[in-house]
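Just below is one structure, and these are the notes that go with it.
Heads up, one of the protein chains got dropped from this complex, but the rest are sitting where they should.
We just call them A, B and C in the order they show up, numbering each chain from 1.
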């Protein structure tokens, strides 16, 4: 097949990494490495780079020892090397300010940083990333594993959940779709203000969401709700809940099964930083090229949040509403 | 973002359907509908159209009452309406014979039929397909389900496994990659004849395979090894095995976990037709745009076939080697 | 070993059956037989006798078409044939009124009926019970199954949960232990009235409880909270929840894992009668002959109720507080 001579424009491949600031790196490392079973690929100058046992690239999680528990970056890998530069030009044409983020994370090549218009979340785009081989004691006999499964079995970053103010959520959600190519898969409007998107689940992959964006209870932009790490089966969520309930870890909600996305969840908080972490399993995939976004309305919306299991505390002052902030463009 | 003015060429979206001939339609319906839990969307003139509870299109399985248990078609949905015609032209340019398959399956629009060069499997490409709503008694409260989960919980077609002669497997596998855009994800060569691909797992989606192709024990083209239907969790495979062991159904192998693809399997045979059916769950997804195909060699290849659980009977005369034939270009 | 010449006194072997009155027998049969997968061993004159797939005796559940949804009987099998008569004499010596219940349930031999002093629950004791073979289409190849596993996989009655008034709970619980040989395994006192047992989990087997007895929110004797049926694995509870959420069945709570007993639960209501039914899996067994009852106090009591998962609605007016009544001595 002779490929036509064209350029399809830059595209995102997947949600690749997150950079979490933590006031207690050792405690965060105990949580992500010793309990959840992630591999520390590299650690230098108060920064640790981790990945799950099915991730072959350098990292999907960067933990940085720092005073405040902010999210330093949301990393997305693009489909081709030239897409970093193509996105750069696209943003310049729009007048969107960008920063060269090359070198901000180890193991990664050229990178571009910018704030999502409206929601102000600091995204970083990159293509080049090393594929280090795990140290011998951790290697798996399975070619598709970068290391052996261990701990609670985190195998990869799954998705990122962002929140922003009611005044900016529509803008940000639209921009993600129109400029970055995310497709809206499922969504809900605020019942009392149906012009405003309460939450939208978006993906560039066949996942129901690589990112979600919704309205923050604190009505501020730049809020981080959670990052989800994927485990193999629903039962791994049960095992994680069983063990975590017995540890000194702030427990959010779960286990339960979302109607939206049909995956099982457990929300807990990294004891080093307080950031909310979701352990996530299952869900359906969308291969239909003509998928119409599913809209959840009351009263079904409750089943959308929790099909079965522990309900999410989303009432006034509810524990599920808390967020942590993000860093600015120049951190 | 202004999309450039170009045509990326035709692409396959996913493996959409399979048409199985069965000498005993009633028994096949008992198996797929009553036991596995699929929905019969339409049944007319000895042909039944079924889908899993997470499939919204008209069908992923066509059962046709006919004397011989052949596979009538392997259906692939393309990404855009025009891709049917674009593939048509592409094949014409190559001198590959095609047949208009429009109307051969109900619920589907324009369709193109051809034989894969070398392996001679009858593929059908289509885009238009109806999205019927299930009858009320079967409807789900979950928007992403086309019907309620029931039976052993088949939710969608997962992948198709094809076999052909040793003399044609390399040609066919290469053609699937070069002309149809399938990417090689994992593969193995015949240990005694390393120039020949023993099996190759290929996908256009993030799945490790939408189709696999390998060498048939009978060394003939056009062989069908199995079609896999997806269930939600490993445990659903255990439950299926538990029940099926107690029924009058030819049991192939499983439960076990493949090293290749990291999914759990159970191979059984449709008691109406004898075609091999796989119940399949889990596995990993490939989002890396620069994935290098993993090559399995002896002795690890055995772990690739079965990481744990019931081993596949692939020795001389082994039960896992049997296949059923496919129909020709003009059935 | 020459057994000494003695009589150890009568003993209960296990909680054997429950008789539920239902205003809609057909709907109850749909629920227990078609959905939960129990076998109807016999049905005559508006009374149906059911058992789980691992129960070999005639029935563990009797459904009787009648106007009111009361519990007609709580059946316990004794260890030896003579124990029915020995218990009879023991009760006579105490001045406890009994009724001959022989013939009240089909498939069963001599039976003794009485009301538990204080709580007034109608217990029936029996030893002789038929062991019918299932009809051929339901038989299992596994010798320890009375029929094939099907539906949601109910395999046996697990335990019964009784409630009574605060004024009678201590008396009833003590009588069950002293006169019937139940051992207290775990328990809690009412935090505001620590002289009163809030709930006590009791067994004659190695289960944590064959029966539980606690204080009814309505503060009346003779209340029935639920009967639990056992399924094989935690995951079977998830599957049941997944399907039941999508059906027209009153959903109570779950899935969740009790800290007390360490089993997984799902509380639903029989749509024919409204009686609360628990699907139950797992838990630990007590083989220690010198087990000391575990006392749960606030704040741990909450973890005792729900270690993880959907919490029980036990606040004022909570849905988990509802009960159904029991029949009297002479029904």
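To be clear about the criterion, a contact is a pair of C-beta atoms (placed from the backbone, for glycine too) under 8 Å apart; a residue touches a chain by one contact, two chains touch by 3 or more.
Because the structure is predicted, anything quoted here is derived from the model rather than measured.
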TODO: Would you indicate which residue among C:171, C:233 or C:322 is in contact with the undisplayed chain?
DONE: C:233
Open item on the list: So one chain is hidden, and I want to know which residue out of B:56, B:121, B:209 or B:257 touches that hidden chain in the complete assembly.
Closed with: B:257
- [ ] With the full complex in mind, choose from A:133, A:167, A:193 or A:247 the residue touching the hidden chain.
- [x] A:247
Open item on the list: Touch as defined at the start, partner being the missing chain; which of B:215, B:238 or B:327 qualifies?
Closed with: B:238
- [ ] Go through chain B and note every residue touching the omitted chain.
- [x] 234-235, 238, 241-242, 245, 254-257, 303, 307-311
Open item on the list: Give me the chain C residues in contact with the hidden chain, please.
Closed with: 1, 3-4, 6-9, 13-14, 54, 56-57, 77, 79-80, 90, 127, 141-144, 155-156, 178-179, 181, 186, 205-208, 232-235, 259-262, 282, 284-285, 287-289, 294-296, 300, 303-304, 307
Open item on the list: Suppose we count only contacts with the excluded chain; which residues of chain A make the list?
Closed with: 140-142, 145, 148-150, 153, 233, 235-236, 238-239, 242-243, 245-247
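In this text, only the chains that are shown with their structure count from here on.
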Task: Chain centre separation (chain B, chain C; CA means) in Å - done: 47
Task: Separation of mean Cα positions, chain B and chain A [Å, integer] - done: 32
TODO: Could you grab the centroid distance between chain A and chain C? Build each centroid from C-alpha atoms only and quote it in angstrom.
DONE: 46
Open item on the list: Residues touching two or more other chains, restricted to chain C: which are they?
Closed with: 235, 238, 242, 245
